[in-house]
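Only one protein chain is missing; all other protein chains are in place.
We call the chains A, B and C, going by the order they appear; numbering starts again at 1 in every chain.
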Amino acid sequence: MMGVREKIMPVQQEISFKAFEMGLAVKSNDPVNGEYRKLVLDAPAGLLARCRAGQFFHLLCPQSGGETPYLRRPMSIYGFYPQSGELHFLYKVTGAGTRALAALSSGERLNVLGPLGVPFTIADHWQDLVLVARGVGLATLAPLALEAQRLGRRLTAICSARHPDYLMSTGYFADLGADVITLTDAEGTSDPDNLERVIEGLVAAGRADAFYTCGSNRMLRLLQTIGARHGIPGQIALEQQMACGIGMCHCCVRPFNRGDKQVHLRVCREGPVFDMMEAIAW
Amino acid sequence: MMGVREKIMPVQQEISFKAFEMGLAVKSNDPVNGEYRKLVLDAPAGLLARCRAGQFFHLLCPQSGGETPYLRRPMSIYGFYPQSGELHFLYKVTGAGTRALAALSSGERLNVLGPLGVPFTIADHWQDLVLVARGVGLATLAPLALEAQRLGRRLTAICSARHPDYLMSTGYFADLGADVITLTDAEGTSDPDNLERVIEGLVAAGRADAFYTCGSNRMLRLLQTIGARHGIPGQIALEQQMACGIGMCHCCVRPFNRGDKQVHLRVCREGPVFDMMEAIAW
Amino acid sequence: MVDLSVDIAGLKLKNPIMPASGTFSEELAEIFDLERLGAHVTKTITRGWRDGNPTPRVCEVGGSMLNSIGIPSKGVGAFLEKVVPFYRRYETPLVVSISGNTADEFATLCSEVSVEGVAAIEVNISCPNIEEDGKAFAIRPSSTYDVMRRLRAATDLPLWAKLTPNTGETPEVARAAEEGGADALVVANTILSMAIDIRSRRPKLGNLMGGLSGPSLKPIALRMAYQCARATGIPVIGCGGISTVEDVIEYLIAGATAVQVGTATFIHPTAMIAIIDGLEAWLADEGLAGVRDLIGTVIDGEQDEAVVFMEAAP
Partner (left out) sequence: MVDLSVDIAGLKLKNPIMPASGTFSEELAEIFDLERLGAHVTKTITRGWRDGNPTPRVCEVGGSMLNSIGIPSKGVGAFLEKVVPFYRRYETPLVVSISGNTADEFATLCSEVSVEGVAAIEVNISCPNIEEDGKAFAIRPSSTYDVMRRLRAATDLPLWAKLTPNTGETPEVARAAEEGGADALVVANTILSMAIDIRSRRPKLGNLMGGLSGPSLKPIALRMAYQCARATGIPVIGCGGISTVEDVIEYLIAGATAVQVGTATFIHPTAMIAIIDGLEAWLADEGLAGVRDLIGTVIDGEQDEAVVFMEAAP
């Protein structure tokens, strides 16, 4: 019925197609630890060539176990590998949509729409990058490490989690040449005061030209304070409930400070990556 | 969430439970010919002991292939075998519900509600029974042959179909000692005139104490004419769109002549088997 | 042990789960013990005999259903003789649903069914008011108020007014029903809908149009239940698209004191039993003493109702 969807559209004069809806085959879909799973999809080179760190795909989760997720679900690109033709997502099972994702097995197809949104940027003079991530925020920040390596920048990855068992991707960061600092609730090292000490240490050592973070309110506030104190810029990836994912519906707005005004920007379109200093903690 | 459903309810004083909702395992589900399939379910003896020829079950068709049938679908009991613990249905794939049935594989469970409705009756003085069936009507009439054999009555089964390839259950009837007469469109033997000749022959031979039929308008009219002509009674199983299947909603009514009045009766409750002479052709 | 009981304007129910009118009858006693329900609610009757609508009277629409049963009725005599006595064997209170096309006929029926064995009367004012323009009484506040006054004068039994979603004035209609003398509101009936068979080009219902019930109705009826609970001081009985315990909890949080389950019983005849058991288990898990700790606990920031209504319209 909807078979025409994947047909190639005629190219328009002035506008080129930027995002695509397509069904991709599942290569694997395995648990990473108790709460998270990694989904690997088989993706065409043309699609992977368009992907950038910080962007997301909008996933059409299938019917599963009597549940019928209706809207698409946004998921950050966790990794994109043109060589092996793979597109990776790291996700946490929270509700009907992600439960349906968890039920996908190899060979099944998942309808994806993307890549969407504004990626992270790394300014030319940002030589030392600091990435601060907790939980599923890693999914969004991980591909930044690849990009940093490609551009020859130094990266410190501060990974925080409830318990050492739930730390993810630390090996991945280390393999890409990043310095990895782990902080956990269980070891009592993840509190804001300690985090501030750790970051101030990096600043003092000249290892913090820019911050990158994601999701957590507490971290945003802390990084804004440190950023303002030392004039260090940063970027943050934010979340919001979405419907269309491409800028049409204005569901996904968040308020930002811009000059002396508050503006509403769409997370799917002007984001999900925003200037860290403009973001407003919630 | 709904797991309590199959719990045994406390027995009431005056009213005993007559119909049950339960999940039965599929034993097999195979095509009979191009259009029909036979579904065999594993059923407990207590349930099978309640089944009678002419009754039906209300089936909760599962989600399948993106379709979500909502209401239950009524299906006649095609066979019930307390010895082997089997409940059989013969069905034609027509829409979303029966497509979902067709997708069931062995071992899966199907939620059924029944047995429901009023069965066929065979009066003591009806020694020679004539059954006239076409298409899926066979599903409803077939168990009558079993009952006739049990009661030691003679049965003539007139089976009509588009083509000899689509004749079903003729072997089944023959095995139960019935005389089988086959009529097909392809052979030009199934027209009303010929059918009338065949039946009049049975009447003349004293082989028609009662008629049993199902579904077709044309046959109903013909049998009513012959029945009136010779004072031969009969029963007909009728269909109607249903919601509840147990008499609550009054969705499934049909008009009947009773005395000099027209009454509306519920197919699920006062039927599906009705007096042939009271039924109104549509 | 959690306390499932609720109080509807003086009528005590052992639990807040009851059937919706037209989706319940004596026949269900063949499937489970009807004594387990919070109340019994009968199919709407009219004074005289009625045939109901042409068939097909039911069809399926994307995970929900339409019906155009109409109100086939054997009349009040047969009802008092056969139906009311059947329910006397139960301690569960019996609620009788009635309807009439004129206020007169409606009021007469109301007093006729005020007999022993009947605990409350549900007045289905979603039926057409043929003295005006054939629109249901409950479409407008004025016709709601007028008919409720007449009904109030006709009986001393508790009166439950059943509202319709086919209106743009739910809070006003609810207040009119309260002022007219309703003791409780049943919210809501089905919403007028249609489906067409594209092969035959015929409407799927013999009556062309019919009422939508089942899951699709839930967000609409839930909104109405919330509006009514805010707009009036009388208990609201939520109804529309309930099929799980979670649905019931949503209605209770929105402000409903009890709920009615309709179409779900067609899908699972024992749905109400599963819901009662599930509600008890859920309350226990949450450490709540009873249903009453849930009712109306929605955190809505006390927004002004009129503003909310205005702003929600796109």
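By definition in this document, contacts are C-beta pairs under 8 Å (C-beta built on N, C-alpha and C of every residue); 3 or more make two chains touch, one makes a residue touch a chain.
Quick caveat: nothing in here was measured; it's all calculated off a predicted structure.
S.K.: I'd like to know which visible chains would be in contact with the absent chain if the whole complex were considered.
M.R.: A, C
S.K.: With the missing chain put back, one of C:42, C:164 or C:232 would touch it. Which one?
M.R.: If we include the chain that is not displayed, C:164 is the one touching it.
S.K.: Touch as defined at the start, partner being the missing chain; which of C:136, C:161 or C:239 qualifies?
M.R.: Of the candidates C:136, C:161 or C:239, C:136 is in touch with the missing chain.
S.K.: When the complex is taken as a whole, what residues of chain C touch the one chain not shown?
M.R.: Interface residues of chain C facing the absent chain: 22, 44, 53, 61-64, 66-71, 124, 126-128, 130, 133-136, 139-140, 164, 166-169, 189-196, 198, 200-203, 207-212, 215-216, 218-220, 222-223, 226, 241, 246, 249-250, 253-254, 297-300, 303, 306-314.
S.K.: Which chain A residues would touch the chain omitted from the figure, given the whole complex?
M.R.: Output for chain A: 1-5, 9-10, 12-21, 60, 68-72, 113, 240-254, 264, 269.
The rule we apply is simple: only the chains that are shown with their structure count from here on.
S.K.: State, to the nearest whole Å, the distance from the C-alpha centre of chain B to the C-alpha centre of chain C.
M.R.: About 36 Å, centre to centre.
S.K.: Nearest whole angstrom, what separates the Cα centre of chain A from the Cα centre of chain B?
M.R.: 59
S.K.: Using mean C-alpha positions as chain centres, tell me how far chain A is from chain C in Å, no decimals.
M.R.: The answer is 48 Å.
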